[in-house]
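Complex shown without one protein chain; remaining protein chains in place.
Chain IDs A and B follow the sequence of writing; residue 1 opens each chain.
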Amino acid sequence: MKRFVTAAFAAIAVTAAGLTGAVAQEWPKAGPITIIVPFAPGAGNDLLGRLTAEYFTKRLGQQVVVENVAGGGSAIGLDRAARAKPDGYTLLWSPSDGMSVLPAVRKSVPYKVPDDFEFLARIVHVPFVVAVHPSVPATNLAELIALSKERPGRVRYGSSGVGGAPHMGTVLFGMRTGVRQTHIPFNGIGPALTDLIGGHTEMLWLTPTTGAPHVQAGKIRALAQTGPSRHPLYPDTPTLKEAGVNVELTVYYGMMTPKNTPAPILDRLRTEIRGMLEDPAIVKRLNELGYTPAYLGGEDFKKLVVDELNTWKQVATEANISLAD
Amino acid sequence: MGFSVALSFQNLAYCFIGVTLGTAIGVLPGIGPLATISMLLPITFYLDPTPAIIMLAGVYYGSEYGGSTASILLNLPGGASSAVTCLDGYPMSKQGRAGVALSITAIASFIGGSLGIVVLIALSPAIVAVAFAFGAAEYFAAMVFALIALSLMTGGSPLKSLAMVGVGLLLGLVGTDVISGANRYMYGIPELSDGINVAAVTMGLFGITEVIASIRNADTGGAKQKIPLRAMIPTRDDIKRSVWPTLRGFGVGSAIGPLPGLGATVASFMSYALEKRVAKDPSRFGKGAIEGVAGPESANNAAAQTAFIPVLTMGIPATASTAVMLSALMMQGINPGPRLMTEHADLFWGVIASFWVGNVMLLILNLPMIGLWVRLLSIPYRLLYPVILVLICVGAYSVKFQLLDVWLVLGIGALGYAMRLLDFEPTPMLIGFILGPMLEENFRRAMLSAFGDPMEILMRPISGTLLVLSAIMLLLTFWTAIKQPAVKPPVLREE
Partner (left out) sequence: MRIANKDFIGGVSVAVIGLVFLAGAMKMRIGDAIEMGPGYFPMLASGFVVVLGIVIAGMGLIRAGVRMDRPEWRPVLASLGSILAFGVLLEQIGLLPAIAIGIVVGAMGDPDSRTRQTWILAIATALLGWLIFRVALGLQMPGFRLPSFLE
């Protein structure tokens, strides 16, 4: 019996060695490519990661799979990517949360921005919509600011999570307009939105697609949006800058690789990403999901990441937000 | 109009795939509907929105049917929402009545699910209004009510039950605090930031503990005896006993299902507690009372259906699984919201009709399977249990693809076995673990919302009423405890 088992294992080992043996092949021939998505399947930008994986599979002639490494508000997935082999077989799909916001508000994260990554490109970005409950006596942003000044701390705002982009954005908004509001943190946008519609909180920053049906149905009122220009779903809602508040905020989504990934691989991937954003079918899908395609390659992307990180560090220090470990 | 959509060949086929897959993954421990729906998501890119959502929804409610199978046969819940089915389903199985338990489960699930759909159609607006009336204060009050109602529902010493609720509360604290963002009890392990996985707790407490305790005893127990086919058919008495629990379970399930975050698990626990409270002889519970199977199974299926109310009518997901389904719709260019019903009437009614068709399929699918499942018990336990152990491991790992969850199953299994040796019940611990975090979060949120004034929570009509009811319930429990001299606690499982 023992001998049989040994033989069986030897046989399996040999077969496996044969399968993985041909290592010294040119990228991307040696094996499947993994895109790490730092969220649970179906959550956050998992969908975008899967769209990209599908496109890459077609273009690279190699299986590209999504690996969900969820947890820690995306910190665990980013850490995994940072420590992966820089051989072009591990890519990272990341939102600004983990890159630019989390390292600013947490005392420590296990990875270093920007040193641990090569920056492929920003792919899409999306603004927030500043929404209030219809019972709030403010039909424009100026009235909301006036109301918040009149009753300091009595205007309550929900958020999808403490230290997340919508929370930090609202804090920044408060700093620039000089108002004090009360933060009610939730675990995800669903419960925060229910609370807003129910009138238990007064204000919420949320993504355009999440808010649109409720704005149209009159369940919530959109007072402003945070992007550089108006989002197609909200042609009549002014941006913060138009309304006279000097805050511009979008959440970016882009791709990175571990530091020291060879330049030819990076170039090839950037070409593919650019091609993807010119594919009408993909662009249509992105638009349907409410994302605006916004290619920004290499060094420019890196600069954006670092600039935003510095902004949030400043906001976190000024507002005294530091999430303990 | 909905049925013409649902009964088209294509939609029937996708519905069938969905519910079959749902039942299958429901039976497997740990692997829940969430993972499966996410796997299927890329496939739905190539489908029309209606069949896509019909299939995904089928996986979701189908898994509630399958979840109880292993609870009854092996004391191994497919998910947290079928953990409570272990309490009486497994003893029934040991008495050679596994077939009856499974039949009643299928029927109660069908009735709960079907009536849940009726509620979904008829009462949606009213229920949505209630869901919106629930703010943090109301959730907090509901949690207090549930915790008091549930913590003493199993047999055994009340003190020990409370202690286990407490230990569950403590385990629930691990992870990032939602309100402050601080990391608690993580000891430098980042994978713990989203808390201890509920699947690991459920499988460790019920599955592993049971395996260890059964290895030596199972072959001498009821498991090995030949089961005649007749024993699978519920007797007239079984059915008579199950009617009201099924209906009450449906009521509980449809009330709790639409509330975001509560869902099927709390519904099944509440139903069990209710059945035990209204029973003429509560001491039968935990020893194979069929009411303890019918009620919770009807409840969790009703909840699985009514969980779609906030999704379909408001575009707000009540559970993680429904959130994924929402994103499937959004991928198709449909942004679900208050106007889905009018703007995409075909889709809306087609999907709802498909729920009912799916429930019929599940019943037809599950009843003949019972004979097969029961035969599983005739396999000698020494061949069965090693397979159960690795199934649990794979299930735990597959939740997030991290080894930490396997180690948690190991640790919690060991803890559960030790506590079992000391006569501490696992169920209160699971209850504390699930409800504890919601209790804390909502209390702190309610205090923030009320600007630090606790009276505000008490003065709101819904939360105030629930809190007063909780106080009355607590007093009643103490009163009966004082009036009756300590009864010898019923033995739950023969050892």
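As a working rule, a residue touches a chain if its C-beta (ideal position, glycine included) is under 8 Å from a C-beta of that chain, and two chains touch if they have at least 3 such contacts.
Computed from a prediction, not measured in an experiment: that's the story for all the values here.
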For the chain not shown, which residue from B:170, B:279, B:341 or B:367 touches it across the whole complex?
B:170
From B:409, B:430 or B:466, the answer for touching the chain not displayed is B:409
Hidden-chain contact residue, picked from the options B:8, B:95, B:180 or B:477:
B:180
So that we can see where the missing chain sits, which residues of chain B does it touch?
25, 28, 31, 35-36, 39, 159-160, 162-163, 166-167, 169-170, 173, 177, 179-180, 182, 184-185, 208, 211-213, 215-216, 381-383, 385-387, 389-394, 397-398, 401, 403, 406-407, 409-410, 413-414, 417-419, 421-424, 436, 440, 443-444, 447, 452, 454, 495
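In the analysis below, only the chains that are shown with their structure count from here on.
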On a C-alpha centroid basis, what's the spacing between chain A and chain B, in Å?
32
For the complex, give me every residue of chain B touching chain A.
34-35, 37-39, 41-42, 45, 131-136, 176, 178-183, 186, 190-191, 193-194, 260-261, 310, 314-318, 320, 323-324, 327, 330-333, 335-340, 400-402, 441, 445, 448-449, 451
Complex contact set, residues of chain A against chain B
40-43, 46-47, 50, 54, 67-73, 75-76, 79, 105-106, 110, 153-154, 156, 161-163, 182-188, 190-191, 193-195, 197-201, 209, 212-214, 216-217, 219, 285, 288-289, 323-325
